[in-house]
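Remarks on the structure that follows.
Every protein chain but one is kept in place in this view of the complex.
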Amino acid sequence: MARFVRKNKDEIGRAPDELFYRGEKKIDEVLIRVIDFDSKNLNEQPVKDITEAIAYQDMKTVTWLNIDGLHNKELMLDIAKGFHLDELVLANVMNTSSRPTVQEFDNCIFLSIKMLQLNEEHGTLTVENLSLILTKSVLISFQEKKGDVFEPIRERIRKNRKRIRNGWTDYLTFALLDIVIDNYIYILSVLGEKIEILEENIGNHPNKSTIRKINDYKRELNFLRRNIRPAKEMILTLSKLESEFIFDSTYIHFQELRDNMNQAIDSSDSYREILTDQLNLYHTSVSTKLNDIMKFLTIFSVIFIPLTFIAGIYGTNFDNVPELHYQYSYYIMWAAMIFVAILMLIYFKKRNWF
Amino acid sequence: MARFVRKNKDEIGRAPDELFYRGEKKIDEVLIRVIDFDSKNLNEQPVKDITEAIAYQDMKTVTWLNIDGLHNKELMLDIAKGFHLDELVLANVMNTSSRPTVQEFDNCIFLSIKMLQLNEEHGTLTVENLSLILTKSVLISFQEKKGDVFEPIRERIRKNRKRIRNGWTDYLTFALLDIVIDNYIYILSVLGEKIEILEENIGNHPNKSTIRKINDYKRELNFLRRNIRPAKEMILTLSKLESEFIFDSTYIHFQELRDNMNQAIDSSDSYREILTDQLNLYHTSVSTKLNDIMKFLTIFSVIFIPLTFIAGIYGTNFDNVPELHYQYSYYIMWAAMIFVAILMLIYFKKRNWF
Amino acid sequence: MARFVRKNKDEIGRAPDELFYRGEKKIDEVLIRVIDFDSKNLNEQPVKDITEAIAYQDMKTVTWLNIDGLHNKELMLDIAKGFHLDELVLANVMNTSSRPTVQEFDNCIFLSIKMLQLNEEHGTLTVENLSLILTKSVLISFQEKKGDVFEPIRERIRKNRKRIRNGWTDYLTFALLDIVIDNYIYILSVLGEKIEILEENIGNHPNKSTIRKINDYKRELNFLRRNIRPAKEMILTLSKLESEFIFDSTYIHFQELRDNMNQAIDSSDSYREILTDQLNLYHTSVSTKLNDIMKFLTIFSVIFIPLTFIAGIYGTNFDNVPELHYQYSYYIMWAAMIFVAILMLIYFKKRNWF
Amino acid sequence: MARFVRKNKDEIGRAPDELFYRGEKKIDEVLIRVIDFDSKNLNEQPVKDITEAIAYQDMKTVTWLNIDGLHNKELMLDIAKGFHLDELVLANVMNTSSRPTVQEFDNCIFLSIKMLQLNEEHGTLTVENLSLILTKSVLISFQEKKGDVFEPIRERIRKNRKRIRNGWTDYLTFALLDIVIDNYIYILSVLGEKIEILEENIGNHPNKSTIRKINDYKRELNFLRRNIRPAKEMILTLSKLESEFIFDSTYIHFQELRDNMNQAIDSSDSYREILTDQLNLYHTSVSTKLNDIMKFLTIFSVIFIPLTFIAGIYGTNFDNVPELHYQYSYYIMWAAMIFVAILMLIYFKKRNWF
Partner (left out) sequence: MARFVRKNKDEIGRAPDELFYRGEKKIDEVLIRVIDFDSKNLNEQPVKDITEAIAYQDMKTVTWLNIDGLHNKELMLDIAKGFHLDELVLANVMNTSSRPTVQEFDNCIFLSIKMLQLNEEHGTLTVENLSLILTKSVLISFQEKKGDVFEPIRERIRKNRKRIRNGWTDYLTFALLDIVIDNYIYILSVLGEKIEILEENIGNHPNKSTIRKINDYKRELNFLRRNIRPAKEMILTLSKLESEFIFDSTYIHFQELRDNMNQAIDSSDSYREILTDQLNLYHTSVSTKLNDIMKFLTIFSVIFIPLTFIAGIYGTNFDNVPELHYQYSYYIMWAAMIFVAILMLIYFKKRNWF
């Protein structure tokens, strides 16, 4: 899981349209799926060869071409040729380390966004780059590896939900991005629940696992924020984009995306704030506890100091120490000691020191 | 009380116009209230069936339809059909976890905002989503549960107050939002008074209840801020909205909403600042007190150290310690000890150590 | 002195145009003063009844109507009627807890700003809401209580200063606001001088009065900032306002107001910065001093520890301790002790510990 | 050296166009210098009376009138009359405590900026207000006292440098402001060098002079920032000003001013950051050193504690303590003590405590 954009020395100076896949190959064979539909007809079938998919390309129906796996350079070239796209667009698709962006080309819009997924079993997060190429009647989506994250949309298409079946590629784009952002919010929710559980323990029993958890959650949250924040700009740009490929009726949906995105950012900001407060609270608790211990121990020691001094006085070997020879001296010494100790305790108590 | 937006796994990928109520059912039966008025006539009556309410829908009078309870999906569909609204609008109404927003549709404006209410008996805050659908002559308001928060407006309508009886749905919208924002300011006032009371105690007697209170207020304030801040954007958008449903004369009122909103944000920022200052002051007080104790105890100990040493010297068993055998040695030792102790006290005093 | 906006429960839901004075009644009787002038004539006289003032209302001369005291609801209604103003404007005037604002109405501009005044004898600050209603030929200014803060302007009018006698109500508005902002800067100057005096003492003799002063000044500055900052926005809006009541030649003066306002904000930001630095410096001084004391005491104690140990050794009652029986043992012990002490002192000195 | 804008009580309420010099009189007699030039001719001569200078005022040549000393009110009035300027402009010139600003008047542009100068001998900074009045053919510059800061420009004019001799008053304005900003950068450079020298010492030998220097530099930097930052806005406004007095070809130079200004701000931001880091580093060093001392002393004390206890045991006077009577008990005690001490040292070492 690459946490930040990385550049190797040999990548400097490549042409922007050079088809070069810098990521790791996460899937063996490229998987091509096509759904072609309009309000009445639906055509969904596995596709072996990209030429089959290109054949769907016409103005009457919406074609959603989903491609899992980006390492096949020839396929990319075929797509570029088949759909009359600039090679630069496909080079962007293969550059999985790019920042979420919207780019308008002559005959298509290119979108890319980070897709976050939580593996609930292992509690690990995976980041994947999702690229979308949007033309009038074709939407090509590229994922780094096989995934069923967009299955709910396929279901909605299959179940003949009106809005999606009547919509064009722009509405389909919205539906895909909506799932991506819903996943952001879902992942934030899961993290948020863990943070709130932590909150209840923090004031009472602070221990080293508390601080480790806070730091872990902070790191996790920062990781999320780094991936989510740039998407906000991208969604904002999209919601303001004027393009022949986007119908007026779709803007209300893009606005919804923007609202959801803002909500995700708001949440992450709040969690960040809470974690900072928790950290401060933890430090306060720890230092209060330490101070209490030290104060107790110091007061304990201080009470014995004059007592030990008195004992020391009567341990001296002077020839003439009158007190040593009275019969009840020893008991008087004890009494004096207890009296001094009680006096000190009263004084400390009165000054509210413990 | 859901503190942040939450997403469950199974909510990801739903269609945006799916009528799905994700909140808890806070009321058993949906309550429908209608007030229909113009400057001369007033018609207020309980309504059993939504079709009665739909009947009021005409261009001559203002109809305010208030619906408490959002869980009834059929009702929502009836409303959509009856008032010719896009189902998406009603889906938004049912999505109570959304961010405050203003959305323009073809034949209506949709507004949503968080409504905060303080239960003064228990000191608890409840958050509720208020949705408004604004058409030329109908204003539909949706609350999650039955409430009398808008009673003052009904009173103003009943009492034939000119401005509200002459106004249209836009003025009614203003009146409703005004109450919501007044409640924000009221709740902030109540919290603010508690914070100011705290301030007077903080320097003098800092104790654990002080720090607990500061942290509680901080958490409460953050909760308020999280709910209020997004409303600011929504109010700003509203005050700039150009729509056929909003008359020019109403903008001065929307501007007032904006000013009040800014005042609420200003207050919350100030309280936040004050709490931070209080926290710092508390820590300073606590550490000053601890330092004073430690300094006292250390000085106390240090004074006994040379005394105990002197006693130790004359507790040795050397055959030849001349001092041991003078008659007044013991008294001289005492004198020396007192002299040393006083010397040390003078030195410490002179260096301003206590 | 209300520090923040407050809302009582029963104020929620009032109509925006309800004439309701929420402040305390600071003056018994409302005081009305009128100055009517053009470049040639001047008419200044006490006015008992508002109808006398309304009579001045014509297009040829400038009429400045100053009203001290806001609690008289009937008077407000008379003014509204007499000058043909919307009741909403007068309701705004009576709402003294509002945020500084500029509102354009059909036949007037409404301005409100916080007026700060320093009572130099008691060192207390008072806040008052100043409202201005500006029409073509009439400027009505409302103060909460009687004050002579605008006397210099009356003087300039009386002394026939050209610019003010030739100007219209817009120039008069500038002159009034200029005095308000000059007072901001003056009050900041007075606070600033106290802060700079503090600065000289802070490094040398930090004591509890220092920290109390810093916290007092900080609180005072925050109070000023809370009142001044919102005025900045109001002045900015004013300096950009396009209205028939404001002549082009007056904009250069509004720009000056804006510059002065920015200067006030700059100053307050700088003082804030300085106070934060002083607080840090104070804490550094205090902790440095404490550390020095603790280090001294610890080193003092540590030097006695091995000496007391040596004395302890020779206080044991073993039958066979050869050293006890040599003649000079006792003196040798003393020598050894002094030697050890000096060695330790040299070591500590060499390591730069004191 | 006035650090912030100050307002005295009696300055409140003055008319904006009242010619009132609030600064201290820094020069006895006002000094007037005129340079009149076009691409071919140059006329430079001392001027006794302002009327001589006014005579140069025509459209064919550029006249640069430099006036040192602002306290002469009559002179200001003569200038206003002679060059047909609004008295407000001259009042602005005399108000040396104003914020850097650009103001467009009907027949002139007024600029003011703070001029900083470093007296390298004494290491002191002086601040002076520079005012410029720019008309088509005349540039009047006002300084508070005599200075040779603009001598390089006079040199460039004398040496017949093409760009300045062909330029108009706008280019001359640029040249003057360029020197002012170059001085900002120079003063920042000098401070910056001192800061970087400090950096090398900070980690190794932190002492009280280090912290004093950091605080001094911080204060100096804050002072610079307070004077430089407002100039940025002024330069930005100037670079966007559309005026008949500014030729298109001069904008590229104003843009350069803006770049230089940004560079100055960038530098000052960086130095601020560095000083904050240095302060943190200093505190870390000091506390690390203190902790090391305390740890050493504590470990030292702790080692003696069980030893002194053992000695105490055998100093008891019980009748029956068998160990006291063995022949080698005393030596065994010594051995036991050394053994315990070594054990403790090993334990502490192993736990990496020193």
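Think of it as A, B, C and D in the order they're written, each chain with its own count starting at 1.
One rule holds in what follows: contacts are C-beta pairs under 8 Å (C-beta built on N, C-alpha and C of every residue); 3 or more make two chains touch, one makes a residue touch a chain.
All of these numbers come straight from a predicted model, not from anything done at the bench.
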- Query: Which of A:I27, A:L42, A:A311 or A:L345 sits in contact with the chain that's absent?
  - Reply: A:A311
- Query: Looking at D:I153, D:L198, D:I214 or D:A231, which residue reaches the missing chain?
  - Reply: D:I153
- Query: Hey, which chain A residues sit against the chain that's not shown?
  - Reply: 3-9, 11-17, 88, 98-99, 101, 103-105, 211-212, 215, 218-219, 222, 226, 229-230, 283, 286, 290, 293-294, 297-298, 300-301, 304, 307-308, 311-312, 314-317, 321, 323-330, 333
- Note on the structure: chain D positions in touch with the non-displayed chain are 150-153, 155-156, 161, 163-164, 175, 178-179, 182-183, 185-186, 189, 192, 196, 203, 252-253, 255-256, 259-260, 262-263, 266-267, 270-271, 273-274, 277, 281, 284, 288, 291, 294-295, 298-299, 301-302, 305-306, 308-309, 312-313, 315-322, 351, 353
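By our rule, only the chains that are shown with their structure count from here on.
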- Query: Is the contact between chain B and chain C built from the same residue numbers on each copy (over half shared) or from different ones (under half shared)?
  - Reply: different
- Message: Report the inter-centroid distance (CA atoms only) between chain C and chain D in whole Å.
- Response: 26
- Message: Centroid from C-alpha atoms only, then distance chain A to chain D, rounded to Å. What do you get?
- Response: 42
- Task: Going through chain A residue by residue, note those that touch at least 2 other chains and give them in order.
- Result: 315
- Among line, ring, star, complete and other, which best matches the way these chains touch? line
- One finds touching chains in the pairs A-B, B-C, C-D
